[in-house]
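What you see is the complex with one protein chain gone and the rest in place.
Moving on to chain A:
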């Protein structure tokens, strides 16, 4: 810090990063903002041609959002909805990750289970709703079960694919150096698995948000589902779009958060 040369570096560094920030602004954030603004303008334009009950303009959706957030109604409903989503997702991870890891690391398990998993996965999860009604009723348990069903197969498939693609050489290297089974697992297999486990978490989370609202619309209409049904009965498209908007934002937010965690926790893993 005291030497002349390092001082020059110290002066040069902030200037360089300043340019970086500016470049990132113009490269990433400006087009993003431009796209969002352009889209909103287009939406406003399209909405002016359609009757307001059918398709609300962004201005009216915004107005509704401000009102619903100020009264606390939407946030409270959201908080209630998130409960069954989190529980269902945790259960799905709890089942999906071990099953996926076993299928990914054992050829025998893979070839035995893969046809069954593929078969069940190819049935749309919503089609299980009548079953879930028979088994779990139409309240909390059924909602958790639907979130679970919607997320678990995506998680199994992602984890299986990831675990199968772990570079065999790194395990062979560990073996050559005489690493025990446990050491190989904790020091080699687990770090190599973290990237696709994060991917599974991301995909599972998005499927869970999807399951959360699907459950509330197909079982007893509560929380956000009730909000949408009420809005639909009142032909209030602004309220419906508000919920859709919040859900999309919620999904994007979770996705970006997990991506951010990924870059912080797994700096060695380069994403494309």
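Just so it is clear, a contact is a pair of C-beta atoms (placed from the backbone, for glycine too) under 8 Å apart; a residue touches a chain by one contact, two chains touch by 3 or more; residues count from 1.
The rule we apply is simple: contacts and distances are computed from a predicted model.
The chain that is not shown carries the UniProt protein name "ABC transporter permease subunit", picked from "ABC transporter permease subunit", "Acetolactate synthase small subunit", "Cytochrome bo(3) ubiquinol oxidase subunit 3" or "Ferrous iron transport protein B".
Among A:22, A:112, A:173 or A:257, only A:112 touches the chain that is left out of the view. Check A:170, A:192, A:217 or A:266 against the missing chain and you find that the one touching it is A:217. Only one residue in the set A:58, A:137, A:195 or A:251 touches the chain that does not appear here, and it is A:251.
Although one chain is not drawn, its touching partners on chain A can still be listed: residues 31-32, 34-36, 38-39, 50, 53-55, 107-108, 111-116, 118-120, 122-131, 133-135, 165, 206, 209-210, 212-214, 217-218, 228-229, 231-232, 235, 237, 240-241, 243-244, 247-248, 251-252, 255, 272.
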